[in-house]
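Sharing a structure below in structure tokens format, with a few things to ask.
So, subunit A:
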Amino acid sequence: MPPILRVENVAKSFGGVQALRKVSLQLMPNEILGLIGPNGAGKTTFFNTVCGVFRPDEGRVFLEERDVTGWPAHRIARMGIGRTFQIVKPFRNISLERNVLVALGHDRISGWRPSMLGTGLKAHRDEVRRLLRLVGLEEFIDQTPTTLPLGHQKRMEISRALALRPKVLMLDEPFAGLSEEDIVPLAGVIKNLQREGLSILLIEHNIPHVMELCSRLAVLNFGENLCDGPPEIIRRDPRVITAYLGS
Partner candidate 1 sequence: MLKVDRLSVSYGEYRAVSEVSFHVGQGELVTFIGANGAGKTSTIRAVLGLVQQTTGSIWLDGRDVTPLAAHERVKSGISIVPEGRKIFPELSVLQNLHMGAYTLEDQTRLARNVDWVFELFPILKQRRNQPGGNLSGGEQQMLAIGRAVMSEPKLLLIDEMSMGLMPIFVDKVFELVKKLNRDGMTILLVEQNAQKALGVADRAYVLKTGRIVLHDSADNLRKNPEIQKAYLGG
Partner candidate 2 sequence: GGPSSPAAAQPIKIGLMAPLTGPAAADGLSAKQSCEMLVEQVNAAGGINGRKIELIVYDDQFDSKQAVTVAQKMIEGDKVVAGVSGSYSFTTRAAAQVFQEEKIPFSVGYALHPAITEGGKYVFRVTVLGHVQGRAGGYAAGNLLKVKTVSMLIQDNDFGQSLASGFREQAEGLGVKVLSADKFKMGEKEFSPVLTKIKQLNPDLIYNTAYPIDGALILKQAADLGIKTQQMGSEGLDSTKGFLDVAGKAAEGIIITTNLDRDSKAEITRKYLDEYQKKYGFAPDMTGASTYDALLMVIDAIKKVGTDADKIVDAFRAMKGWQGVTGQIQAFTPQGEVIKNVELQVVRSNVFRHFGVVSDLKLLTP
């Protein structure tokens, strides 16, 4: 089976800082791949490069074997990559409903069809509700993100990414800042999504949950692949232990 997302030797530097030296990665269909590595290893930069926020200095990105390197972010999003942000970026002053609706309507908005001046957006409220319910935010549907605690905002971003009906979901530290109480159901949701056929790439420092959730781990260090493999093996890799996990 070909990988759904294939990244080859991408490099990216900011002025003097080489955030990615050479990173390759393959995400197989229907897997949860954990991307871990020390702070500043280049994980977020990697996400941004794949999603089209940055153009890589070198290397190529393939989505379902199609070269999408250098495509603008919105096109990649429409091609089927949904993502969340490490530092949350909600649409701050509009309701959660409209936050999610934006992504839900991406295909309606993109084309010049009659639906663009469409009949009430309200018609999609049920779908939005479903997406918010998934992450436990249904009751906040009419509130704006500014009035919600950080943890809620992060979960809203997952709903929003799912509204794109993506093939690949990329989550940047979804558990950070969430209490254990909230993580457990969210991890369940992620697992479910995978079962329903989504491929998921996950950056996370919460090792116990990563180990449990991911079928495979890839480790970045100083902008390079350190190693990858099943969680049990990675956990015992001495290089990973010294660079990242600690005793």
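On how the list was made: all candidates are chains of the complex that A comes from, given by their letters.
FYI, contacts are C-beta pairs under 8 Å (C-beta built on N, C-alpha and C of every residue); 3 or more make two chains touch, one makes a residue touch a chain; residues count from 1.
Predicted model, so just to flag it, every value in this text is computed and none were measured.
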item	value
Chain touching subunit A (counting every copy) in this complex, out of 1 or 2	1
Residues of subunit A touching candidate 1 in the complex	14, 17, 36-40, 43-45, 86-87, 147-152, 173, 176-184, 205, 207-208, 244-247
